[in-house]
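Below is one structure, written out as structure tokens; the observations come after it.
Missing here: one protein chain of the complex. Every other protein chain is in place.
This part shows chain A:
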Amino acid sequence: MMRLPTGLLFGPFSSVLLSVARYASGSFTSRLSSPRLANGSSKSWRLLKATIKYGCIMYVVNNYIVDFFVCIGPSMEPTIQSHDVVITEHISQRFGSLRRGDLIVARSPINPTSFICKRIVGLNGDLVYDENLHLVKVPRGHVWLEGDNARDSVDSRRYGKTLADSRNCYHYRLTPAL
């Protein structure tokens, strides 16, 4: 089950919006009409600097605090329908409070540039059943993920235990299908 991070869309978009809003609000004082301001910097240069500033702030917010994802695929039904937008937060994971039963967004072990959304079924030390009904013990630093829709989910039962590194984050459902 793949995921699209919409945070990337929100980030640059909001940064440009914020910088344009600041620019238009007149905080640059009355010398807006001249192409070069008194302190020598041009309008477009200041707009670029503001865009970089807000872009970096949005990057940090998206990757360390809050992010949005669009879930595609049936593997988490009925909890999450396809094309639901979910909001995720990174803060709980930094405090180490991952628990069995939590929904997380993680990087796919098969393709690290894409994301998966599953539920934590096994933590360090648990014994779980894999696809061939073999018992697997989850080692330290790993989690065992399964989708709620057991029939239609590629998850840890298929590709084994997944690593709980800092790129995982929690998520809660935000809106139903758009």
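The definition used in the following text is that contacts are C-beta pairs under 8 Å (C-beta built on N, C-alpha and C of every residue); 3 or more make two chains touch, one makes a residue touch a chain; residues count from 1.
Everything that follows uses one rule, which is that contacts and distances are computed from a predicted model.
Undergrad: Pick from "Large ribosomal subunit protein uL11m", "Calcineurin B homologous protein 3", "Mitochondrial inner membrane protease subunit 2" or "Trafficking protein particle complex subunit" the UniProt protein name of the chain that isn't shown here.
TA: From the choices "Large ribosomal subunit protein uL11m", "Calcineurin B homologous protein 3", "Mitochondrial inner membrane protease subunit 2" or "Trafficking protein particle complex subunit", the unshown chain carries the UniProt name "Mitochondrial inner membrane protease subunit 2".
Undergrad: By the contact criterion defined above, which parts of chain A meet the unshown chain? Give residue numbers in ascending order.
TA: Counting only chain A, the missing chain is touched by 52-53, 55-57, 59-61, 63-64, 107-113, 130-132, 134, 136, 139-141, 157-161, 163-167.
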